[in-house]
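The complex appears here without one of its protein chains, the remainder shown in place.
And then subunit A:
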Amino acid sequence: MCESGSRVTWEGCSVLLDINDGDRLVFARLSPSAKLKIGNKNCSLQPLIGRPFGTAFQVDGPYLSPAQGCLSICDLVNGNNAEELRDVQVSVKSRDKVEDNYPEEERDVQANVDSRDNRELVDNNTAQRLTGEDIEAMRRQGAGGNEIIEALIANSVTFEKKTSFSQEKYRLKKQKKYAPKVLMRRPVARSICEAYFKKYPSKIGFLRVDTLSLLLSMGNVSSNSDILVVDMIGGLLTGAVAERLGGTGFVCNSYSGQAPYSMDIVRIFNLSDEICKRIVRSPISDLLSQKELPEQTLQHDDACNVESRSTDQMSASTSMEDNSHSLENGISDLGAENTEPAKVRKAPKAGERAHKEIIDLWKENGFSSLIIAAPELDTWALVRDVLPLLANSAPFAIYHQYLQPLATCMHNLQLEKMAIGLQITEPWLREYQVLPSRTHPCMQMSSFGGYILSGTKICST
């Protein structure tokens, strides 16, 4: 089975770490020396190598260890053997204690469902009898996160008076602070888009995940297709299209001028070698031009490759901090291995320059579809140049975060009779909380996901 289909992590792969149910999302590249800061702890990512995706972890001193049900594991403190032994004993004790508590909790929750309300609750800031110093002391003595949470609950004057819903919220809030959860996810188009939209939306042109899914559908991305993309959103669109092609057909990432656009995000996808080989780049001018003399083409290629490399170097410095850090570690580790450097050198890099033969083939037959996400280009000028490169009856989809460029483009396409079935759409996405007796839409949501102009190219008469 190819790498991207694997459901188990490997050294050098990308993972998405979901900390506390989406509070924080981090992309990391796994290596024995990679580290991630959670709270005020630096945790090694080595225990994540070889685990199935979807595994949940807890902070365990300098490590992340797989979470085991409700059991907590003490923080281990570096020190002499005597301290370690004592910590181990405390760990055993707390494990037993928590085990006893768990069934009790369930019974309590059921018994506590009643009609209490907040008429007697007063916010006087004296409900919690533990002080910050007390909590720090517990932590130093090796108390686990869940133990601290139980202590906070036991010392809260008002906890028993809260409704069961409030109690659950209180417990969850403390859990996020004292016992953070880390969930390891596969980086796929959906999770990568969601993470970037949440943290760095401007890098992906404010493209929301439902809008990206519409682009792929309206662009009819399917196996054995040749997709022409203009991707100025960091490579997210290119990676998503390549993922859908699955190693068949080609993604031609085209650009105006001579400097390719950044494709950094493609590296997060864990795409297999076969898929990476089929991500190629070309300047739009090459696709539009008549056949060139061989010598000119050769010089052109050399110049462009140099620019491509320098662009990549510049782009690397603007990558997300965690990703850069992990990549550096990965690189240094690979250097230490004997077999790895050869493997890395042989692996094809996504975004090689498209060969002249394949460009000629595309000129003759046309692309299967066109997808554009180019917020910084004049939309109509670009579409006027690029649309003739499509095969007849091929669909296209154009994304923009502003409506006016698409309205102008649609109007002009109608006047010039270049396409039919033209439509501008705007998706709206709402998420719901679905829990017993408390189901409602989420109170915060993304109110805007951008616009898409879609249509089908027709024969010019």
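Definition applied: a residue touches a chain if its C-beta (ideal position, glycine included) is under 8 Å from a C-beta of that chain, and two chains touch if they have at least 3 such contacts; residues count from 1.
Keep in mind that, in the parts below, contacts and distances are computed from a predicted model.
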{"item": "Name under which UniProt lists the unshown chain, selected from \"Electron transfer flavoprotein subunit beta\", \"tRNA (adenine(58)-N(1))-methyltransferase\", \"DNA replication complex GINS protein PSF1\" or \"LAFE_0H08724g1_1\"", "value": "\"tRNA (adenine(58)-N(1))-methyltransferase\""}
{"item": "Which of A:223, A:258 or A:289 contacts the chain that the document leaves out", "value": "A:223"}
{"item": "Contacting the left-out chain in the complete assembly, out of A:25, A:127, A:377 or A:458", "value": "A:458"}
{"item": "Absent-chain interface as seen on subunit A, which is shown", "value": "4-5, 7, 51-56, 66, 186, 188-190, 209-210, 212-214, 216-218, 220, 222-226, 243-249, 365-366, 368, 380, 391-395, 403-404, 406-408, 410-412, 420-436, 439, 451, 456-459, 461"}
